[in-house]
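Since the structure comes first, as structure tokens, the remarks are kept for the end.
Excluded from the complex is one protein chain; the other protein chains are retained at their positions.
Showing chain A:
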């Protein structure tokens, strides 16, 4: 309920000047953080202090700060998005931490997500996967009235469950193989569950998987770490659907 003050915290954080340089951990101390503050507000305060002290502030990605844009991406105390469930880093609050604790912060670690600076990584690989087929091939205009094709409510809901993916990359960061299967399967399911997306379902699965492999993501060995850490509870049943669509495409080759 009422906010308390965390008198002192140690922040052990990954510092890396740019993609080419080697990184290392640095530890900073921060005082008087309200348990009602968000994790990123704590980072803001730390950065404010660093700037005043003449130290380069810690770069991290963020934008909406309400768990929907998928920009924030911190690996906190060994978990993507930190020690809470069904939240992104920006929704994590300081009441999840104890006074005096050392908090360890790292960037997403995956071959396909190289570090740009400190905690900021390059997720262009996700863009490329989606560009390989994550769409329905329709142009603007000339489409039928929205109610011409009824869609069973359960299908629309299932599609929406998958479409809720925010493209954050936590699934890749959580996976020991750095596989992007959960992310890819979410897009494939979102579209395959709807008649509009069904038409290209098989080729979409094939093209996106091929792109994923090409970009250096690992294979899926079904450890389910991705599902456990996904802030949007994307289910691994989507991976089964992806495998089915993929098989269809391969069989018809």
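One rule holds in what follows: a residue touches a chain if its C-beta (ideal position, glycine included) is under 8 Å from a C-beta of that chain, and two chains touch if they have at least 3 such contacts; residues count from 1.
The rule is simple: contacts and distances are computed from a predicted model.
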Subject >> Chain excluded from display, named as in UniProt, from "Acetolactate synthase", "succinate dehydrogenase", "Cytochrome bd-I ubiquinol oxidase subunit 2 apoprotein" or "Sugar ABC transporter ATP-binding protein" >> reply: "succinate dehydrogenase"
Original post:
Given the contact definition stated above, which residue among A:93, A:206 or A:241 touches the chain not shown here?
Top reply: A:93
**OP:** Write down which of A:80, A:107 or A:134 is the residue touching the left-out chain.
**Re:** A:134
Original post:
Residues on chain A that touch the omitted chain in the whole complex?
Top reply: 1-3, 17-18, 33-34, 36-38, 40-42, 44-45, 47-48, 50-52, 54-57, 59, 61-71, 84, 86-87, 91, 93, 95, 116-117, 120, 122-124, 126-127, 130-132, 134-141, 143-147, 149-153, 156-157, 159-160, 163-164, 166-167, 190-191, 193-194, 196-197
